[in-house]
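What you see is the complex with one protein chain gone and the rest in place.
The block that comes next holds chain A.
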Amino acid sequence: MASLKELRARIGSVKSTKKITSAMKMVAAAKLRRAQLHAEAARPYAAAMRRMLGELAGAMAGQDGAPQLLAGTGNDRVHLLVPITSDRGLAGGFNSNINRTTRLTIRRLQAEGKVVKLLPIGRKGYDYLVREYTDLIVDHVIGVGGKEIPFSAASDLGAKITALLEAGQFDVCTIIYNQFHNVMSQVPTPLQLIPLGLDEAAVKPDPNAAQYEFEPDEQVLLERLLPRNLQVQIYASLLESAAGEQGARMTAMDNATRNAGKAIDRLTQTYNRTRQANITNDLIEIISGAQAV
């Protein structure tokens, strides 16, 4: 059995761990609120963008020469996967869920005979994927998931992806990110960026609505709108992922704090029992010593 001194030291160390985890939980909660506000503030832009794209795609329907960003390259051979993870750990299953989903997707695509390329965002995903799939990684980005995500981070990424597309490096681009459902659950979600899958309802505008005029013309507008849309989609996923990270960390740290509390209770009980047993032993020794005299 551990000595009293050892037990005291262990209780002390679990107590300080508990302090750290509960502080991390508080910090994550505060950051989560901010991240959620950001994610919500970015939604109107994305919604308005989708509406405009729907109108434009509707007006362009049946015409040739749709840009690659909308229609793709016409092939389905090379897939570019963009998994979004955080730079820091201690967030429960947040990063490993993304990594697992990414690995399963790679396996599935490879089994179908497709070529897979990777562009991991965030240190945790890169560190994981680089071990198994070094030769698939075309590029990686680290340091985006800081506390404030500027829009320029998303536009740089968008430019990177567009450049790869124009260089004929891939046919289909899919982002894999943690969709923020609530604090408890973040769901790894694949989102296809290129070719852009507009749902039917968005493409077919209300036939009774008045016909839009376009200035300068549909083609030019679409060419300018599509790269923007790509950036906005990336930005939205980055923000969701950032909110999810804080949510996951908060939940994980809450559990850790609770477990530390339980461990302290258990250790304290053992400590007290040991102490009592020691006292009893001492008394027995004294009394039997006195009786012998």
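Everything below uses one rule, namely that contacts are C-beta pairs under 8 Å (C-beta built on N, C-alpha and C of every residue); 3 or more make two chains touch, one makes a residue touch a chain; residues count from 1.
Note that contacts and distances are computed from a predicted model.
For the chain that does not appear here, its UniProt entry gives the protein name "ATP synthase epsilon chain", which is one of "Cytochrome c oxidase subunit 1", "NADH-quinone oxidoreductase subunit J", "Heme exporter protein C" or "ATP synthase epsilon chain".
Across the entire complex, the residue among A:A28, A:A42, A:L81 or A:L267 in touch with the chain not shown is A:A42.
Check A:R224, A:R258 or A:R275 against the missing chain and you find that the one touching it is A:R224. Against the chain not shown here, chain A presents residues 38, 41-42, 44-45, 48-49, 51-52, 55-56, 151, 154, 209-216, 220-221, 224-225, 228, 231-232, 235.
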